[in-house]
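The other protein chains are all here in position, but one chain of the complex has been omitted.
Then we have chain A:
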Amino acid sequence: MAKNLLRNALRTCMRGGMLLSAVTFMAHGAKAQDGAADAQIERGRYLAIAGDCLACHTAPGGKPFAGGLDLKTPFGIITASNITSDRETGIGSWTLQQFDGAVRHGKSPTRYLYPAMPYTAYVKITDADLADLWAYIRTIPPVSNRVVANKLPFPYNIRALMIGWNMLFFNRSPFTPDTSKSAQVNRGAYLVEGLEHCGTCHTTKNAFGGDTRAAYQGTSLQGWYAPDLSNNTHTGLGGWSADDIVTYLRAGTNRHTAASGPMTETIENSTQHLTDADLQAIAAYFKSLPQRTVTVPTPLPPGNRQMMTGAREFVVQCSACHVSNGAGIANMIPTLQNNPAVNAPNPDSLINIVLRGTNGPVTAANPTGAAMPSFGWKLHDDQIAGILTYIRNSMGNAAPAVLASDVGRARKAIDAQQAVWH
């Protein structure tokens, strides 16, 4: 529900954004120079979509950019701020330099920010793009909405701690093109490392929330496992072509899979709106990453108890949509065969989807929105564990078994329904 409200708010805002540009244009009158200003705002609007600013800075059902969304971090709740041009509660009184401080350096005029605001990625934004982004942000109409940003418990509520954190974990170097790579790959790297801040979810964090060196190799957050994006066929994007990546980011689906979890919103709000050239660049960048070797476990034997019960449950519960052999339906229902997301070392996303179901992405390129219903009410922990263990060790997949206790823990953690019968 909240997600839908947010989705609607975002859509309204996307349209609002275009409308605003027109209004700004009219307000400036028919001066020749305003053509340039208008173009800058339009560029900034595109960058704001690429950075997906709206996703965090809009509360469910709230006004766009007026803040108020609670971000649940491992350290506690941080609430996104109001970035409308309201002078009292927003950032209407800021200068470009102050905006730069917040976006690229993690320091607002009055305080240090927490890296829930991905300044650790946004530091890669170029000066020119930052100026364009600011030109657009300034056009957001003021909304008076005072946000209490810091709801963290002690000691994390001490913002000055961030000085030390930044020294340890904040790599302040700007984006530097790799001259050995093509312009396209560099453009992709710029987007992925900067505005799109893919690593925020897809890179493993250390105990202090700083990035580890395992860039884009997948990690758990908020009940989901953001999958491995590295170049290996078992758990990563090694089996995907550049076109597969582009189609996924544009449509939310491709011949292998459909987006789920937080990625659905990222695609709906951000990546589907990117130009084809930028999507191709992102794909080229991921395909340019070095091959990574992962250790493929030996699949469990078919005679394993979980494998046998899981196989039976698969036929009853899963096969109608995913097809008896697990092949799925392209652009709609994910294939379970040789599926890197199924092989993820951590089954959080699989458990989450089975327990709560998932709404498919709704994009201009694929508005179908095919969804998987929730099984939490219907299946016990051991049934779900059996099905997932079977899927993870058949149809070309190999991954550790899922235990009933894993499902039970997840059921509590994500507040999924209990099975209704015994």
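Just so we're on the same page, a contact is a pair of C-beta atoms (placed from the backbone, for glycine too) under 8 Å apart; a residue touches a chain by one contact, two chains touch by 3 or more; residues count from 1.
Note that contacts and distances are computed from a predicted model.
The chain absent from the displayed complex carries the UniProt protein name "Gluconate 2-dehydrogenase, large subunit", chosen from "Long-chain fatty acid transport protein", "Peptide ABC transporter permease", "Acetate CoA-transferase" or "Gluconate 2-dehydrogenase, large subunit". Among A:Val362, A:Ala385, A:Ala401 or A:Ala416, the one in contact with the hidden chain is A:Val362. The chain that is not drawn here is touched, among residues A:Ile333, A:Ala401 or A:Ala416, by A:Ile333.
Residues of chain A in contact with the chain left out of this view: 15, 253, 317, 320-321, 329-333, 357, 359, 362, 364-375, 377-378.
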